[in-house]
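One protein chain omitted, others in place.
Right, chain A next:
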Amino acid sequence: MASPAPVAVDPMIAGRTVHSADRVPLTGVLGEPLADIGQAPRLLAVSALRELRKHADGTPPGAEVFRRAADLFADAELDGESPEDYVRRVTLGAGLTTTTVRLATAELTAEMRDFAAVADAELPGTDFGPGNRTRWVPRGRLFAAVLASNHPTPSSSWLQALFHGYSVLVRPGGRDPFTPRRLIAALLHAGLDPHRVAFLPSPHTVGEFLLKEADRGIVYGGDRAVAAWQDHETVAARGPGRAKALVDVVPDDTVLDHLAEYAAFDGGTRCTNLSAVLTTGPVDELADRLAHRLSALPVLPATDPKASLLVLERSRADQLEQTLTVLRETLTDHSARLDLHDPFVRLDDGSFQPRPLVLSADRADHPALGTELPFPFVVVAPWQERDGIAPLSRSLVLNLLTDRDDLVDRAVLEPGIRKITTGTVLPWNVPHGIPHDGSYTQFLLEPKGIVGDGRLGRSVRDNRGDSDETT
């Protein structure tokens, strides 16, 4: 696949590019130099915070800016980068297929055009009759986003913060600085005040510093990256989703097709993709059938339009292989027999593709349950009434395939389960207002009471001759 020339990526603060002396090369999945990334050290983050704070007044930029930016992001050449360059860079950097990146672009831009509707759907009514209303206002001025590189769509989080009036500092993921960089370029071309945004490629420690200093923030990443922020009121911690399914029905072909799609949609890269299945039926049989279905996913380079599975460069593939070796020590591998390929296929272009993998555990509380990997990866385990709700918890999504209403009720009341799906429906493509993980809009905004008829009393001019008092 033809790769574009290595691109220089540098921090940008209030529209000003800072050519950092601290450089880190980004090697693409083919082993080729893809980008030369200027890193923002902590002092540059201090500088950015200072500059953005000075100009942050909480005024929303207006929906039109986001609509224009969405068009530009999708279709325009921005600072020398065509939409095709962008897709290729994310594909080569993060290993996501071009299909995934194009789909993500469509989703992100659709959201950007529709942020007002998202907010309306997530906020309760604010009109309490004449003279009494509440306004939803930002809970602070500065927002920090510490992103990972697993998918482009999480950028929606900081775009929403910007939409509502925050000034935003973005620390991009190490393998995909391209998505936030292009979004910011699009926003600036669409007329966003440059003082509202900073782009700071940096080590994770600088990201943590931004989260501490900003008024609100969001952090994406693995368990280690988000653990410290789990109980932090001002930071939304978005760790592994550990999406699960409980199969308490006879798994016919419809159920198996559903589970395979739940695991493999978008290459299994989303936090909402299935990671674990608990079943009241025979574990081995279900695991075998799921492994068989997933083995049909073709081995293709990430740039092939039919490709759906992520690829990796050698070093990350080696790391992942070690992780899998450890997991296989206590779990049964159902894909080894049913998938014709090696667990890691070396493609002709030099990248490595982890094959879909179904493992099974012998008990519901096996610690590997909920392990989340960036490709179709599912652990199947037995579940019985006496195992209780605990094995189903710690889930961004729990899919309940059961006739038991009492189970559904218990799951709904369980705080560790963030979203419930019932039957063979998938958790994505839901209407605005269905929370992803609580109400994100209410995390960004707080209600403020406004009492009175909307006028703040007579002005000094109207009042001349009476007294100096104004209210």
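Keep in mind that, in the parts below, a residue touches a chain if its C-beta (ideal position, glycine included) is under 8 Å from a C-beta of that chain, and two chains touch if they have at least 3 such contacts; residues count from 1.
Here, contacts and distances are computed from a predicted model.
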Per UniProt, and picking from "Metal ABC transporter permease", "ATP-binding cassette domain-containing protein", "Phenazine antibiotic biosynthesis protein" or "Chemotaxis protein CheA", the hidden chain is "Phenazine antibiotic biosynthesis protein"
Considering the complete complex, of A:Glu213, A:Glu321, A:Asp349 or A:Asp387, the missing chain is touched by A:Glu213
In the whole complex, of A:Asp22, A:Asp79, A:Asp248 or A:Glu261, the residue touching the missing chain would be A:Asp22
Of A:Pro41, A:Pro60 or A:Pro447, the residue touching the omitted chain is A:Pro41
Among A:Arg50, A:Arg346, A:Arg404 or A:Lys448, contact with the omitted chain is made only by A:Arg50
Touch rule applied to chain A and the missing chain gives residues 20-22, 38-44, 46-47, 49-50, 208, 212-213, 228
